[in-house]
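Before I ask anything, here is the structure I am working with.
Every protein chain except one is present and positioned as in the full complex.
When the chains are written out, they are named A, B and C in that same order, and each has its own residue count from 1.
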Amino acid sequence: MGLKEVLKPLGAWRQIARKPHTILVPRTPREAAERYRGFHVNDLEKCIGCGTCAAVCPNEAIDMVPVEGIEPRKGDSGFRPRIDYGRCCWCGLCVDSCPTTSLRMTNEYIWVRETPDDFVYIPGYDIKGFEEKEKGYRKEKDHSFTHYQRVPMRELPPEERVESFAEVVLGYAEEEARREADRCVGCGLCIAGCPDRMHIPDYIRAIASGEYARSVNIMYENNPFAELCGKVCTRRCESYCSLGHEGDPVAIRWLKRFATERFSDLKEVIKVRKAEAKDRSVGIIGAGPGGLTAAYYLALRGYKVTVYEAMPEPGGMTMAGIPKYRFPFPSLKKQVDFILSQGVELKLNYYVDPEKFRELMDRHDAIYIGVGLMKPWTLGVPGEDHPNVIYAIDFLRKVNFNEPVEIGKKVVVIGGGDVAMDAARVSRRLKAEVIVAYRRRKVDMPADHEEIEGAEEEGVEIWEKIIPIRVEDAPEGKVKLVYGKAKMVDQGPGRRPKPVLIEGEEYELVVDRIIVAIGQQADLSFLPEDVAEKIETERGRIKVNHRQMTSYPGIFAGGDVANRVADAISAIADGLRAVKGIELYFQGEVD
Amino acid sequence: MGKDKKYFLDEKPEKLTYGGVFRRINDWARARSLWVVAYGTGCGSIELRPTFTSRFDAERLGMRMVATPRQADVLIISGYLTVKTLKRVIRVYEQMQSPKYVVALGACPINGGMYYDSYNAINRLDLYLPVDVWITGCMPRPEAILAGFKRLQELIDSGRADGWKKYIDNLDRYRENQKKIIKNWKMPNYNW
Amino acid sequence: MSKEEVRLFIGPQHPGVTGNMSVEVLLRGDTITWARTHIGYLHRGFEKLMERKIFIKSFPLVCRICVPEPDTNEENFARGLEELAGIEIPERAKWIRTLVLELSRLQMFIMWYGGIAGSMGLSTPVQWGIGDRDYILDLFEELTGGRIYHIYIMPGGVRKDLPEGFEERVLKVMDMVERRLPEYDEIIMENAVVQKRLKGLAKIPKEWVDEMGLTGPVARACGFPYDVRKDHPYEAYPHLDFDVITEDGCDAWSMLLVRRREIDLSIDLIRQIIEKMPRGEFLAPLPNVLYWKIPPGETYVKSESTRGEYGFYVVTDGSDKPRRVHVNGPSFVHGITLLERLLVGQNIADVAPIMVSLQTCPPEMER
Partner (left out) sequence: MEVLNRLREKFEITGDKVQRDDLALVETTGKDLIPVLVYLKTYEGFKTLVMISCVDWMEKGKFQLSYNLWNPEKKKNIIVKIFLDRENPVFQTIYKIWPQAEVYEREIHEMFGVNFEGNPTQDEELILEDWEEIPPMRRDFNTLRYSMEKFGEREPKSGIIIRKQISEQYDEWRRK
């Protein structure tokens, strides 16, 4: 050590000639980096108030609050996240887990106040001046904790499908189901979409953790046809899934199917709590899903229940209308048997006419009408009474009950709903060449898009914008459909375009059978006249109040005959609601 | 217990009152020379280092770190405060000479921040000390800290930074809140 | 020499101590005869808080355990959970993690290099060290979105890929740091004050190293080649080419030399990483993090921080929250057991250089 060590550090004076690297804030503001985790902004339009951000926040900094101008609706809770910057730690987990990617962070970082109460705000609603900033932390869809990709469902290949009535959908394997169920973020927006308000997040979580019996028990709390719904539900819940906005919604239907199919004997799985027997009795007309649901829950509540069914098998439209490749008969039998085992009496081949209806009114303290829609709408064109014009529900019923049915080599199905698709696909399985003729465009078809795709895979041709004009006889036992083309006329915003026949053009199509599938209507001829007078109807359907009671006290109705949606889950929901209504009615509360 | 009196204020000190031009000049000068007591009470002190050194150089705004509270004007509460530190912070604050200012950094002093559920970190600083400027962030960047100081300077310049007066006026209330969580007012023998 | 002993309290509000902690010493004259470390000023109960949070929510927490070097915590905890949950992370994620760890070590060492001079009253190196460290923080900000708390390493990999052109900017900063280092050496290493005060200061008996479990630069300054990166290679370290740095002086000067050479090593490793980094995926698919359950098990994962071996002892019980997480920072031993013994017989003025040499970090002692 010597003079050198003493003098060397003085070399630092060299620095005095260098340009300083000081950043002159606040005189010259400095922008933070491209992906800086600064203050939040939220796209209120895109946000659905699912609350995933609040659930993942490590500090409970996020509350979901109602926001002026945003009403709750299906698929949107009406709440919006409010962030407390006295809690936030800017970790960005909320951004990373936002299913709709509406929440993001800007690279703004200066927030100075004199009072501590000024750090709570609703991003997007309270305008802070940095909403327009584009830079900042954003979610990368492909590399985040949210799983947007649905686990694909395995299906039979189309060539094999048309050979038999075997079930098309093969179902999830256990590992697949748990993986799919694990995608659910548990927001519960789907519940509002389900007519029956099933506890969807709960049973999906149970599946994800492998507790299948618990899962099925949760389902049976408000749906005794869980397996039916697992196979053929219209699954409106899935359209409200928060994951569906940026990716595939959780396969709620297939998961329900997976869980219920695991158990062949429901009696061992489902723990029922039966109430004490009561001396009131209820008569249920129609052993469809709605009627049997009402019967099941009434029986659990201790009432005597008798179900009257005109057909030789219970199940209603699910028995007669749904083709077996979608809903096999043993599955239906398993569920119906379980319901009947709760002490429900079932009378088959019991056709209720006005006289018998009066008997039932005397015999029972309340009556539930769940007869469904069994009368097809007709085309309303000349020559429709041709013997080769058949109606889809008759056709499907005959096929399902193994009655002989002859459709020839080429058929045309008129209509675009699920029944039309069923009829078309059943016809394919009967080795016929099938054309589906619909008066609007393919995108307007009310049928489930999966059904349309399935039909097309199986070789069904879909013709759009076809309007039948008349039906004529054709040689060799065939029938000729004369039709015109339609053009779509815009009906203004928010309303779907209307098909209008292009005049002067006529085309002909010669087929073996014309299958009409343009909808069904109610047949209320079984009601005695004086009762029918008192029961209000609306467009052919029975009008009911919020407890499913008709304007005739003591007579309840539900299912397709009373609601406008006409699907199985709505019928089940009606049945469940009617149970509560009937119970309250027995307790003397009419309204 | 007589010994405690040396550690903490036990009665309201006199407030120096002077007005008019003198006060105006004083405020103007004070705002341009803020000395910060070098006490890193929490994780925010990591961002104080860049703030006060060459990259952001708070010294060009008249601010510097000093070692002892008796020379300091500003106490920075850098983030969360544990109960143990709170006791020392109160002592440091009461040792500082009026006028004195408190700046709270980060989310934690506002409403608990990350440690809202911690058994050892306080949730609301304003119950125990009068805070003049709150800067949120976790941690606030040096730029945000400087923005906060700029606000503090404006407040001082316009004579509105009167947290220290509030503390004297409401000493009973502050002391009551402090006593809720600090039971033992004797300093332990390992630091006084 | 005076016979009377004086009790002196250094900290918690004292510019010489490393963070918010205090040392109580008994002095005879200006020689320390007894010392006791007091901690707890920064205790937030991380381990308790983690027990009541689901796994993913702990990640914003763990990085706050050591403020200047948060990535070690994140990486350790993530690796522990991955081990217990049986998750394989993609190759690129390992390399990015290693890059982040090394950058983090480098910025800490640069700050420390200035800080050791600062503890002896030389204020220029402090300004330089913290100022130059800021360029690495800028890199972190660009990569992770945060200057100090990165919350970047997550179970399954890392949260985001490297931004466009990031590698070049890292290399540019490395070149800058390398250019600056001779100037640092000139005012620190070749400074008479530093040499005079640090040589022979805080002489650690060699047998203490194994007995007390000293690690990191402290052990390496005593000639023990203990380096978790070499002993228990993790992430991409097995693929990197480096030697463990040791010195044989057992004193504060040797610790300074070790850390000075560590800066060179880190720069070299960062260059190697950028050269060898593979392309590909950076985040392995995880189960839904909101409901993530990890099967029962326990493990101890460790990595090399700037202060030494940093370990996480994680116990899970099959639920969605950890049963116990014990964070074992090297400062726990260095700052309490070692410091209390090492201070005895030293001069009162040397407390600050010794504490800085041991790099005691209070938040990791008390968590």
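Going forward, contacts are C-beta pairs under 8 Å (C-beta built on N, C-alpha and C of every residue); 3 or more make two chains touch, one makes a residue touch a chain.
Not measured: the values here are computed from a predicted model.
The missing chain, though absent from the view, touches A, B, C when the full complex is examined. In the complete assembly, the contact with the undisplayed chain comes from B:Gly112, out of B:Gly44, B:Gly79, B:Gly112 or B:Pro130.
Within the complete assembly, C:Val333 is the residue of C:Ile110, C:Val333 or C:Val356 that touches the hidden chain. For the options C:Leu26, C:Leu171, C:Val315 or C:Ile348, the residue in contact with the chain missing from this view is C:Val315.
Within the whole complex, the absent chain has one touching residue among C:Glu5, C:Glu168, C:Asp231 or C:Asp248, and that is C:Asp231. For subunit C, the residues in touch with the chain missing from this view are 39-40, 43, 45, 47-49, 51-52, 83, 210-213, 224, 226, 231-232, 297-300, 309, 311, 313, 315, 323-324, 326, 328, 332-333, 336-337, 341, 366. Interface residues of subunit A facing the missing partner chain: 51, 60, 63-66, 72, 77, 79, 82, 84, 86, 116-118, 120-121, 126, 188, 191-192, 197.
For subunit B, the residues touching the absent chain in the complete assembly are 83-84, 87, 110-112, 116-124, 127, 180-184, 188.
In this section, only the chains that are shown with their structure count from here on.
Centre to centre, using the average C-alpha position, subunit A and subunit B are separated by 58 Å. Centre-to-centre separation between subunit B and subunit C, using Cα means, comes to 29 Å.
Put simply, the C-alpha centre of subunit A and that of subunit C have 54 angstrom between them.
Under the contact definition stated at the top, the residues of subunit C that touch 2 or more other chains are 60-61, 131, 149.
Shared interface positions of subunit A, defined as residues touching 2 or more other chains, are 21, 32, 58-59, 89-90.
Those residues of subunit A that touch subunit B in the shared complex are 20-23, 25-26, 29-30, 32, 58-60, 84-90, 109-116, 118-119.
For subunit B in complex with subunit C, the residues that touch the partner chain are 37-43, 45-47, 49-50, 53-55, 65, 67, 69, 80, 82, 84-85, 88, 92, 114-115, 117-121, 138-139, 141, 189-192.
Chain contact summary for the complex, subunit A toward subunit C: residues 1, 4-6, 8-9, 11-12, 14-15, 21, 32-37, 52, 55-59, 89-93, 96-97, 105, 137, 140, 143, 145, 147, 182-186, 205, 208-209.
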